[in-house]
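Here the complex is missing a single protein chain, while all its other protein chains stay put.
Each chain carries a letter (A, B, C and D) given by its place in the written order, and its residues are counted from 1.
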Amino acid sequence: MTHIALAGGALLILIGVWGMLTKKNIIRIIIGFSLFDTGLHVVLVGLGHLKNRTAPIIDSDLPREAAASRVVDPVPQAIVLTAIVIGLAVTAVLLAFALKLYQSRKTLDISELREGNND
Amino acid sequence: MVKKAFAFTLILGMGLLFYQLYRQRSTSTDLNKTARYYVENGPKETGSANVVTSVVVTYRGLDTLGEVTILFVAASIIGFFLKNQRNRKLEGAPGETSELLHTGSVFLVPLIFLLGVYVFVNGHLSPGGGFQGGAIIASGTVLLFLADPSIGAGRGVIHVLESFSGMLYVGLAVAGLFLAGGFLDNRIMPLGHFGTLLSAGAIPVIYSLIGLKVGAELSSILYALKDAKE
Amino acid sequence: MINPILIIAIALGTAFSLGLLKKLGRELSFAITLIALAAMAFISAQWLSAFLTYNMLGPVVTTAGGRAPFVIVLQMGHMEALFTLLINVMGVMGAFYLHDRLTENGNGAMAVLLAGIMGLNGIILTGDIFNLFVFLEIASIATAGLVLLVTDFKSLTAGFKYMLASGLISGLFLLGIIFLYNTTGTLNIRELLIAVPGTIKAGSVASFLVMMAILLEMKPFPANGWGIDLYSGAPAGVSALIASASATAAYFVLIKLLPLGGTVAYKIAAAVGITTFVASNLVALSQRSATKLLGYSSIGQMGLVVGIYGLNYHLGSKAFLIIFSLLGTHYLAKAGLFWLSGIVQSTEIDKWSALRKSPVLFVLFGIFVFALMGFPPFPSFFGKWELIMGLVASKLYWWAGAILLGTMFEGIYLFRWFSRALKLDNQELAKPRSTIYTFVPPLVFAILLFPAGYYTSTYTGGIGIMGFAPLLFIMLIGFLDFLPAYIKNILSIAGVAAYSWYLWPHVQGNTFKIVFAGIFMGGALLALFAGFYRRGKHLGFYPTTLLMFLGLGILVDASNLMELFYGWELMTIGSYFLLIRGERSLPHGYSYLLFSLGGSLAMMFGFGLAHASAGTIELSALNHIHVLPALAYSLMLVGFMTKTASLGFHIWLPGAHGEAVADIHFMASAVLLKAGVFGIILVLSGMGNSEPYARNILLVLGWIGALTALIGNIGAAFQESAKYLLAWSSIGQLGYIVFGLATMTHLGWLAAYGYTITHFLYKGILFLIIGGIAFRVGTADMYKMGGLIKRMPFSFLAVLISIITLAGIPPLVGFTGKWIFYNMIVSEHMFYQGLVVIISGIVAFLYLFRLIHVIFLGQLKDKNRRVKEVYPWLLIPAYAMLIGVMVLSMFPNTLLGPLGRMLSTAFPKGALHWDGYTASTAYGTFNMPIIMAVIGSTFAVVFLWLLLANRRAVKVKQFNIFYSGEAPSRPELTHFGYNFFAHYKKAVGFMAVPLVTRFWDQVSEGLHALAGYGRAIYTGNAQSYLFHIVGFVVAIYLITMGGLS
Amino acid sequence: MTDKKYPSHEVTGPDGKTFTVTPMEDYYCQERPQVQKSANAVVEKFFNWARANSLWIVGFGTGCGAIEMRPLRTPRFDAYRYGINWRATPRQSNLFIISGYLSVKTLKRAIRVYEQMQGPKYVLGLGSCTINGGMYWDSYNTVKRLDYYLPVDAYITGCMPRPESLLDGFEELKKIIMAGEANGANLYAEKFDWYKANQKKIIKNWDMPDYSW
Partner (left out) sequence: MNFDPMKIPWSLLGLFIVFCIGMFIRGFVPKITARVGKRIGIRIYQPWFDYVKNFSIQTSITHGYMFYLGPVFRLTGGIGMVLFMPLIHGSWYFSNFAFAGDMVLFLYLMFFGTLGMALGAGESGHPYSAIGVARGLAQVTVAEIPLVLAMLAVAAQHHTLSISQIVAAQQGGIAHWTMVTNPVATATGMLALLGSMMNSPFNVVLAPQEIPIGPPTEYHGTFLGILTTNRSIFPMAKIIFFMNIFFGGATNWAILILKGWLIYMWPVIVGVVFPRFRVDQSIRWFLKVPLLLGILAVALV
């Protein structure tokens, strides 16, 4: 199961980077970036998974003592929480930039959005 | 066209790099030492049933604090960045959204908010927590905007809620320094009975504060983006 | 001691509360932000002072209940305290500077700034790698936010590119962290370093990714387009913050995490760092916009510091000192320059001449530029010195060469920028308006540079207190610049006298030092005395002159190579400001500075080799260097020859001296050129002529000296302006001295010393008098003067005596110099070089006559009919030197005796044998008093006879000449002065063709063309920047790991 | 006397102050010639002997007779034998030969050259034109009587005397010098005003100082 997740995540990252490198429209670039980010999160969680184990929540049918052998690694899940929110924050700021850039130059094409004198 | 071909070779390079990464990952089927520590004495030390929450709030509490700051920074950036964009004419325009959405939202929004609150209050017991709850609340506000785009009320409340919950969170963290073992320690309040609502020390309080803050910040970002039209 | 975690807590608390304080008004919330930042700075300062007083181990602060390694820990150590202090001080100053922007954008912006500074502090303190990632993200988003304080299109694109690039970089960083966690099982950096070292060698791609992310954060060369656009796009205050604070924080991350990658990582860091330094400085050559220049320069500087960390294994104990001094100077100077660019508003470097309108700001600008370039007394001088010493000592010649080359490029564009700002006219430019907020931060940082410089010097131990104390006096004179000139003149003379009184005991007993101390300090007193003729304030003249003479004093008093170099560089700064004072002297002053910079860098490399071979930096290290001796000695000689304007390095002298005013011309030629001679003597006495390489070097040096003498004198014969003529003649005379020294014989050195002293005397007279005449007649062109003997008899007599001495005509002291040369040539059988030198001596006769004839004799023009005699202030020093010449002419043994005794220790064979007043060598004899007596008495007898015979002669006026029966019409038509040696030029003109100037022009064109290619990478398109980043990662990966390397 | 060639004009010096330049006073020396007393007899006789034997003629052929002097330098007549030499500048010469008619224009230059000659100087007039105008007695632009304008020591007859007669004339001049009567210079100095008045009468555009040294 973890192979599919890792491969899928890696694929997502590569698609994201491809999107960022080749697409002309900045919205598509931002979408590429968020794809790249989500790919990262998938890989992050995928790595933490151990074969046929359950979520690390201690409750009635998962006593404390037996937890260590039947539970998945909780640390990546904690980290991914922060990573997702960071990804969100960056994308939000990027969208704000895209909005302003569009308002000032009425175009979304990345090659036009260069400074006038690029000496 | 050359650019695409060149990009493709770069992607191949990265793919090769990922493949190497993949081959070098550890294939042990057992928990590594930090994970084993968290699982074994996480519930005991922090008293929270959900081990992930104990990691997120106490063990790696500084990350969460940092992460909340990021959201706060993003919100205030978008706030002062798009602020002079607020166009007045949208304020009082009648909603031309469909009748079905309008009445549905009136009924659904409080339910969504309730669900959000439930999720971040029970953060330490059931899966989910501050961030997930906050996101649900934010989806509630999105529904509100879709229903009535000209809604302007509640902006002041959001700001107060946001900074108040942030200050409280920092206050609790600093309190941990003096009262309990260290910065962000949750034992400033009694651990209480394991598995019940008021257990695991300050975790539920912190998590709900985070939930409120995340919900407020996301809605203020959405507010700013909504009003930033031409 | 306050718990370091509170730094983060205070920042966050105030940031969140700012949202509530919106109603209290912006000024109050700005004050609160400042207080919070100041508190953070206080905490780190407290920790730093604690570490410095009783150096204890830094505590580990745990969060979340202190359950040891499984929670996020903050490490507060010696380095962390220092770096957090730097960041927080920058936070306070940056916020203070951005006051207008922040209050205009409201509390949100202040919160973002606070969060940003907190993020940077977090980066340094945190001990957990994922937590480091989070704080890195906070800092980058906050920076993007700050860039948006100004919402013009430039900052929008810059912000957008920055966000995209840092998003991609942090993505890679996260990927690296994940797999590191997966393989090692821990996120705590200390445990990671134990578990993971050298895994890059073992092929661990994860640590490679982490290491690449850190490097990319430092904006390495190919992949730093986004960095340059960020620096130039962001508003000035923000780019200052980025250049100083966030770059320092990113550098600390590098220091903390680079060991992860093992020795391979260090090599990559060194290679990438140094290439970034050289490449970005090269590309900056063809830049014309100020902020872009600053961008390139800061990326270059950070590249250098990264490179040094990569090489620190070789630098041993001094590594931290070097890093601190270079980083500290960059931190202070770069922030200052960005702040100034905020005040000047315009990006065009030519518009910066407007800064001259507020002198204090311009002085700050000068301090920052010279600090960046590594001139004393700033910390980067000591840093660069120790760096080169360390690198050369551990055989890393190519790295040292690359660093020096990069510094040279940086010098080219920084000094071009500074010279244009100093000299271009700024009438129509508006005065830059600076509020209290924008004025205080650069002032504070400029002032901080000086104590930082002194503090670093205490660690290197080269310079005593006397290297810095006189600087305070010079600063005092600088503050008193509003006083009239003559008061400042008196003060300066007192200052120089005091310094020479201090210098006297150090110099006593060592004739070599007495000669040069006499020339430098004597020249200083005479020049300053001549300065009394000046009216008005003469702004900026006195501090720079005293700086030059201080440099010369330290040069003479130097006990080790570092002090020698320190004096040399001080003297370069002072003399640059003197030479650039003439109105049309911008290109010449600039080329002078570049040549001296190139020379001093070559010299530093030479000193490095000397230090490597002798182990110490005492002056004795120069003797018999055995590590690459040929290269060492030739580099040092080249360095000193840029100052004696020998052939190939002489093109700056005619212009620089030609445009200078009387007493500056005297200082520059009679005194300044001797510094080069001082250096050459030191190097040659160290080299000796025993080894074969030494003999080759001496042969080449001899030919250079001889050819310089010839070209200098022939060049002088064809000049139209008197000052250019004297400048070319100085080149010629210095060629003599260099030739004399290159022969490494007793007589050769005796002649060289004799020439150094007599050149100082008679050239001094010439410069003062000709300068005075040019001042009186309003122009230095000779053909516009004529017949001035009737108006200025005293100056005529002085110039007559000095040209007789210069031509070497018997009764006067010049003849002894020529006589010694002849004896040396015949006894050493150096006929060919000797012939060239003798021919140039004879050619000297031509331009000397032209000088005195066209100015003094011939027809007096109407315009000059009421011209008064030269200022007495110039005449008195000239006549003082005249008396000196006459005394030496009568009794040359007072000069040659002590010199002979000193030289006989170094060159026992072939000394001058004195018997009473008759000097004799194996070949010839001369007895000056008898010559003087015979010629003097004949002269007197004939003169009396003529006077007696013509006692009733009629004194006629200028048109009473036989004009073949006609009457002359106008004085201008009957004065033959223009193109005086036309026939000579027809016959020998081919030798005066400016080949060397053409050579240097082609070199500079080549460099700028190269820079043009470099700039093709920076298209300004965000996407291509992403291309570069990904390409950079993949390329390095394939090189190091993928089996290509 | 104001004159068109040398108007006095305002000039501003390099230090900004303006002053007037009057060319006549500033360019030319205005002194008058003095009568030179000769040393005691013996020395004067010895000097005259030397002066006679070393006659330096100023190379200024004023009229048609100058062509006759050329042969004197050729092998056939060779005047060098008698110590006669031609000098390019009047400064160094002491014999001025007015060879034939003297136009007013040339007179002006001749006066300048004569006044620039030094010490005991002699003038030799050739032909009748220098005595009474000769065949140009009625011409509007020649000088009728040389003696009015320059003190003449001796005349040589012949409508342009041939080289032999020139040599004979020189011998004649030597006798006069040896006898000590060749004091034309002192004569010019004594009757300077008379000579100057005659000269100014005939030369219209007088733009020279009275005595051009």
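Everything that follows uses one rule, which is that a contact is a pair of C-beta atoms (placed from the backbone, for glycine too) under 8 Å apart; a residue touches a chain by one contact, two chains touch by 3 or more.
For clarity, every value in this text was computed on a predicted model and none was experimentally measured.
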{"item": "Chains in view touching the one left out", "value": "C, D"}
{"item": "Sole residue of C:Val60, C:Leu800 or C:Met886 that reaches the chain not shown, by the stated touch rule", "value": "C:Leu800"}
{"item": "Selected from C:Asn960, C:Asn1021 or C:Thr1040 as touching the chain missing from the view", "value": "C:Asn960"}
{"item": "Among C:Tyr313, C:Phe976 or C:Tyr1013, the residue in touch with the chain that has been omitted", "value": "C:Phe976"}
{"item": "In subunit C, positions touching the absent partner", "value": "787, 789-790, 793, 796, 800, 804, 807-811, 815, 818-819, 822-823, 825-826, 829, 831-832, 834-835, 838-839, 842-843, 845-846, 849-850, 852-853, 856-859, 915-916, 918, 922-927, 930-931, 934-935, 938-939, 942-943, 945-947, 949-950, 952-956, 958, 960-962, 964, 974-977, 980-981, 983-984, 986-988"}
{"item": "Positions on subunit D where the hidden chain makes contact", "value": "29, 33-34, 36, 38, 46-47, 50-51, 53-54, 56, 74-75, 78, 80-81, 83, 85, 87-89, 91-92, 94, 118-120, 185, 213"}
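FYI, only the chains that are shown with their structure count from here on.
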{"item": "Inter-chain centre distance, subunit A versus subunit C - centres from mean C-alpha coordinates, in Å", "value": "51"}
{"item": "Inter-centroid spacing, subunit D versus subunit B (mean Cα positions, whole Å)", "value": "122"}
{"item": "Residue numbers of subunit C (touch at least two other chains)", "value": "130, 134, 137, 141, 144-145, 151, 175, 179, 182, 187, 1027, 1030"}
{"item": "Multi-chain contact sites of subunit A, meaning residues that touch two or more partners", "value": "13, 17, 21, 47, 75, 79, 82, 86, 89-90, 93, 100"}
{"item": "Partner subunit A, residues of subunit C touching it in the complex", "value": "130, 134, 137, 141, 144-145, 151, 153-154, 156-157, 159-160, 163-164, 167-168, 170-171, 174-175, 178-179, 181-182, 187, 229, 233, 287-289, 292, 1015, 1018-1023, 1026-1027, 1030"}
{"item": "Complex interface listing, subunit A residues touching subunit B", "value": "6, 10, 13-14, 17-18, 21-22, 47, 50-51, 55-59, 64, 67-68, 71, 73-75, 77-79, 81-82, 84-86, 88-90, 92-93, 95-96, 99-100, 103"}
{"item": "Of subunit B, residues touching subunit C in the complex", "value": "3, 6-7, 10, 13-14, 16-17, 20-21, 24-26, 32-35, 37-38, 45, 58-63, 65-67, 69-70, 72-74, 76-77, 79-81, 83, 159-160, 162-164, 166-167, 169-171, 173-174, 176-177, 180-187"}
